[in-house]
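One protein chain is absent from this view; the other protein chains keep their places.
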Amino acid sequence: MKYDVVIGLEVHVQIKTESKMFCSCPNRYGEEPNTLTCPVCMGYPGAMPVPNRKAIEKAVIAGLMCGCSISEYSKFDRKSYFYPDMAKNYQISQYDLPFCLEGNIKVEGKGFSGKKIQIKNIGITRIHLEEDAAKSNHYAACSGVDYNKAGIPLLEIVSEPDIASADEAYAYLTNLKEIMQYGNISSCDMEKGQMRCDVNISLKPKGRKEFGTKIELKNMNSFRAVHRAVEYEIDRQAEALDEGVTLRQETRGWNDERGETYLMRSKESAHDYRYFPEPDLMPVVFTKNDIDNFKADIPELPKAKRERFISQFNVTEYDAKVLTAEKAVADYFEKGAEHTKSPKLLANWMITDLLKEISDSGLNINEIRVTPENLAEMIEMINKKTISGKIGKTVLSEMFKTGNKPSVIVKEKGLIQDTDESSIEKYVDKAIEDNPSQAEQYRSGKKNVLQYFVGQVMKQSRGKANPQIAIKLLKEKLG
Amino acid sequence: MSSNITYKSLTQLADLLENKETTSEEICSEYFDRIEKVEPQINAFIKLDTEDITKKAEESDSRRKAGRQLSRYDGIPISIKDIYNVKGQSCNCASKILAPYTAIYDATVIKKIKEKGFIPFGRNNMDEFAMGSSCENSSYQTTSNPWDLRRVPGGSSGGSAAAVSAGEVPASLGTDTGGSVRQPAAFCGIVGLKPSYGKVSRYGIVAFASSLDQAGPLSRNVLDSAVLLDTISGLDKMDTTTVRDKRDDSHESIVRKSNENLDGFKIGVCHKYLEMDGLSESIKENYMYSIEQMRELGAEIIDISFPYTKYAIAAYYIIATAEASANLARFDGIRYGSRIKDYKDLNELYLKTRGRKLGDEVKRRILLGTFVLSSGYYDAYYLRAQKVRTLISDSFRETFQKCDVFLSPTTPTPAFKIGEVSSPVEMYMADVFTNFVNLAGICGINIPSGLTKDDNLPVGLQILGPHLGEDKILKAAKVFEDNREIKEFIPDL
Partner (left out) sequence: MNKQKKTIDVDYIAGLAKLEIDESKKSRFQEEMQNIVDYVDLLSELNVENIIPTAHAAQMKNVWREDVSENDFSREVMLKNAPELFDEGTIKVPQVLPGEGTA
């Protein structure tokens, strides 16, 4: 293509808190309309905002995780515009002195197309804290406003125009989401509106310095929609530029069903927001010491965690990726790893067995009855050959069902591995005696019949015979 | 009996109740009688629910009978400016846009007076959304000054001032954004106190200009204002701009202990004020008289020049209207209040509801505030005004390093006639001595200091103190009150 694509994203993320940003109404999703409201979030006369300390702290943590510098002096401002979903007809937001400035996120992984993208630093211009708007429900002849969502703490994360393709936009969003979830800032469930994204996109002839005409895209409800909308716009704008059409600065919406963007408003109707400092709220001032304390609270980022897992626990890159995809899983693994000498084996068991049990059960990892300590204990039993790997599978399902310790299960069910040569020898002798023709095949050179005999030994011993010893004895006896 | 109750102070009524010489029900019914007699001329009340008040009075009386009174003031009525949310009552701010509207919660101040057993006693008229200096901007009625019915009571808490002055109620709660308690108090010959910014919670008081608004009492004497200040002040978790004011003694006891003289007190005055344009002769004379009075009472008088008086009005109108333009945006006919019927879309609903239900002065101020914040003008107006605000605050900080309190006239003229002042800018000049107090966030009190010779109209002296310097202004006001020439300011009604 003969154009450079310049994309900047504005991402809104609802912060996970108990209560709303400026009042004590619960921050919850999915309740009956207008049941989570009070004079403050419905903009009643005389009501006043009181900021939620936790939301401010999470905004700062989010900023630190995105490499931002934290302002020592921040304040809230009023942003004025009339709309039914804005109870006061102004939004409490942050204008010139937001909490977080100038950060960046290292973006890697795959785009929506599945293409691996080159590692790239995407700059973060700023992150500020504001209150969410209400929700308008649309009916045939009118709309109905539900203020349950009004006043939920909301982060606005503005990127630099560093993004150059739909795939990069997708990867940026994936990485950002991972950070927000890792930092326990937000659940980022897009279906619940906890993460939303606006796109600023312009094209310019390759190599030219000046930016082209900026188009803002709204109403995309998934990362996939963002990807599609960006692709669509790149084509639309490139076509227009090819034909010599001058683009006008405008806001366009995304129609997911039709797969196209449409004009929402042009620049002429741009807002004049009349920002001014919110007189009802005092400034927020952090000392260097406060900011250092916040830094100590930052959870390890997924990428750093992956690297650490590989070097500290000797797991593969694949293992590390699976184990860190969710913070709770990573925490579980680390906890378990404290109690075993074979973290790699633990990783294998978690990835192939535990996570499967979890996904079959529909639970999440925090809800299961198998504690990391108990799982590690089982790994140790396998390691010490107290039980075989095969028995391990039985033990794990039993642990999953009952929550009992593996040692208890093994004892109760008599599952301890048999390593006594003389007792295994009995099974070996019996197996050879019962299967003379197979023994003949082995002796005549079909060495893979050995597996058959191992199976027979295991069957007779009900899985308890140590397979290595059984193999050794079989080889000796079969000659 | 009427003479027994009407024009009694809060503390006198408390004594009568304590000594079982009267009951809350009797007090309230005396005021009902007084209101029936004078209210047709005064029009100080927008609403008065006598039935509900009587019920509250009976409850108070049975509490007291059982020895469970909430305080010694239990059962005493206080009228309320129509800007406070009192749960279950209308709260119209004298505007059509908030009709109908029923408060669903109590303002913190209302909660506090109820906790002491005071009875919220009717809704006082005001300038619509507290925007005005004469009460003429009410969309309900015009209130008259009890001293001369052809004159305004001042504003915006004009209904409160007129009600107290006319003996319809012992005290009232008003609000002061640029003089709205002190100026009507001066026009009506009563005491009006504007506490330091942050001293009293604003939660539940319909906001005009959030960084300037303060609730304040209007009362017959200094002691009563101190009693009410003790009642309503304090840190509030619902208002993050409230300040902690650690003190050993209540304001009431400070006032009670204020002895007859002001020995050792340093009082700042500004002789330059006497040369000011638009200052009426009677005001000048009274200012000079009051300064002499203070000197005789033992105070050391220090002349201080204050260079920002005329700029303060300009800065005030920029800041107040800017904040108001956002604060009043919520009155849009969506969630509460009035909604016009004939709209075809959302924009028309907004435009017509606000256009038809808001009065002209309110519109003017919203327009001005919108203008000074609009794209391209912010730095030239709003930001500059905020910087001037800094200059004003700094100059007061310096002033109060030289003196304990500062004296000025409260108003440049006595009460003017209804309809007399028509130009907005001219009207804004009525607040020339009061605006800057709110900009600086300091405290001030109006104390009646004389009557004009020609018209027998009250004139007020404003005593200003530093931020949280209420003890000082109350003391100076109390000593002045005890020693001034005219002992009582009671209009001939």
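Lettered A and B in written order, each chain numbered from 1.
The criterion applied here is as follows: contacts are C-beta pairs under 8 Å (C-beta built on N, C-alpha and C of every residue); 3 or more make two chains touch, one makes a residue touch a chain.
None of these values were measured; they are calculated from a predicted model.
Of the chains on view, those touched by the hidden chain across the whole complex are A, B. Interface note for the absent chain: among B:E115, B:E281 or B:D360, the touching residue is B:D360.
From the set A:S93, A:S388 or A:Q438, the residue in touch with the chain omitted from the display is A:S93, counting the whole complex. Within the set A:M65, A:C100, A:I127 or A:V145, the residue that contacts the chain not displayed is A:V145. Even with one chain removed from view, chain A keeps its contact list with that chain: residues 12, 17-20, 24-27, 32-39, 42, 50-56, 75, 79-86, 91, 93, 130, 133, 136-139, 141-147, 218-219, 253, 264, 272, 274, 277, 279, 281-285. Against the chain not displayed here, chain B makes contact via residues 100-102, 104-105, 196-198, 211-212, 237, 240-241, 243, 310-311, 313-315, 317-318, 325, 329, 332-339, 343-347, 349-352, 354-356, 358, 360, 363-364, 366-368, 370-372, 374, 377, 380-381, 383-391, 393, 423-425, 428, 438-441, 467.
Quick note on the criterion: only the chains that are shown with their structure count from here on.
Chain geometry summary: the mean Cα position of chain A and that of chain B are 56 Å apart.
Those residues of chain B that touch chain A in the complex are listed here as 84-85, 91, 93, 98, 101, 104-105, 107, 202-207, 209-211, 237-241, 322-323, 325-326, 329-332, 334-336, 346, 350, 370, 373-375, 378, 382. Chain contact summary for the complex, chain A toward chain B: residues 39, 42-51, 78, 80, 82, 84, 87-90, 145, 272, 274-276, 279-282.
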